[in-house]
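Every protein chain except one is present and positioned as in the full complex.
Presenting chain A:
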Amino acid sequence: MHRRLTSSGSVALGCGLLAASFGTIDGLDWLSGRGRLVGWSQNLATAPLAALCFVLAGIGIASAASRRRLIARVLAALLVVLVLCNLGLHALNAEGLPAEWLVGDARSRHAVMSWATSLCFALAAISLLCADAEKGVLSTVATVAASAGLVIIAVSLVGILFDVRSIYSVTFFVGHALSSGLAFLLCFVGLLLLEPKRGWVSILLDTGAGSIAARRLLPLMICVVVGVCYAGYRMIAQGLLPLALVVSIIAALTALLLGASVLWAGRRLNEREAEIARVTTELEIYARDRDLLLREVNHRVKNNLAQIHSMLGLQARRIADPAARQALGDMRGRIEALSTLHRILLAKNNPSTLLADDYLTELCRKIEEAFDAEGRGIRIRVEADRIPLQLDFAISTGMLVNELASNAVKHAFSAAQGGTVDVRFASTDALSCELSVADDGCGLKRPRQGEASPADEHPEADGGLGTKIINALVAQLRGSMEVSHGIGTHYLIRMPVGR
């Protein structure tokens, strides 16, 4: 066995083996030359050809169930050949030939397979040939063939239950014994279970509520309908009630039953729908609460920043030392940069990512305002790609831009000169990006070539804190920084982009 069987596969295997066993026992009985089974009861035996066919079909189904597909196909093909042979015997009026060879009695009624038996084997063979197909036309053919076979067998078996003589009076069913009917039942159930995820069988075997209901309802429906019809037939047969009345009763009862099951299924569907609606409402409320909480937290953060900003402002007004006041002013600028991030986040309905160009443009506008850049003839020009940024990445990048750009606005230009600070942010490939901050000012105090310290330009103002923050932010961003001095100072930071 190539792989472990599923439970339905095991059932299919069992069905195939049982059918094959029946065929073998019956076939041996024929081969022994006595035909005991058929002699004992016509319900027990089947025709010699049919016995052989059951052996082939049973082993074929068992092979298919244990994934031996080639064997299954060969056996199905042999089955087709046998069915054709049987039809040939019918055509040549040589129906007695197999029985004559085996028991020397050509008059046996079970000599060849009945039309019903032939048709059922043909259907079984078709279903077995298409058994591999998991979807498409062939899989439909496999299911339809097996289902059609099941229906024929149901007619035959229910007919035998109701009245054996009447079913054998129809040429189509002549010689279609109870035993072969049961063996066919095994064959078709096995065939349908070969691919349990296919066709209507899948609905019956699934785990959903509809499947559970179907498994409960279907056997009940079948039993009740058969029972009602059987009772009706008995009444007709014994002449208890007029035929038309009995059929009317059957019709009414069946309609009641079908109607009840339709309504029951409808109620189940309604209950499900109400349940889904209730759960959806709960989820919506939950999502809204979460959204509210997120906004509240964002608001708190922003409010706390505003408080710190206010306190630093109050403190700055009480300090006479210009250097100390400058340091506090720088610190307030850093807090404003953080606040700007939160402001942009809160302004959107979906505060999880933000776009680089919106963010940097607004941040630089805030820097311009804070240092009255316009009044001093200084402009910050922002060119940024419109790419979404992760929050952590955006905060660090924003802080970095704040340090570099506000430093340039404060120190790069002489009082009367004015000029431009260029802030560029661009993704260079899918994973990395470049941030550049360049000014075209003369610089109040030009540092020596190659030195990467913006604080060199005003070392007295912050004791190197600006440099420390810049280096820390570059490290945080896993980036590298180059500083070059041409007309002005140019900072270029290459770093992996956080989208």
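Heads up, the rule we're going with is that a residue touches a chain if its C-beta (ideal position, glycine included) is under 8 Å from a C-beta of that chain, and two chains touch if they have at least 3 such contacts; residues count from 1.
Rule of thumb we're sticking to: contacts and distances are computed from a predicted model.
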Absent chain [UniProt protein name; select from "Response regulator", "Roadblock/LC7 domain-containing protein", "Sarcosine oxidase subunit delta" or "Transketolase subunit A"]: "Response regulator"
Among A:Trp30, A:Phe371 or A:Tyr491, residue touching the chain not depicted: A:Phe371
Selected residue (touches chain absent from view) among A:Leu182, A:Ala306 or A:Leu355: A:Ala306
Given A:Gly333, A:Gly466 or A:Gly479, the one touching the chain that is not displayed: A:Gly333
Residue ranges of chain A at the interface with the undisplayed chain: 295, 299, 302-303, 305-307, 309-311, 313-314, 316-317, 320, 325-326, 329-330, 332-333, 335-336, 339, 343, 346-349, 369-372, 374-375, 406, 410
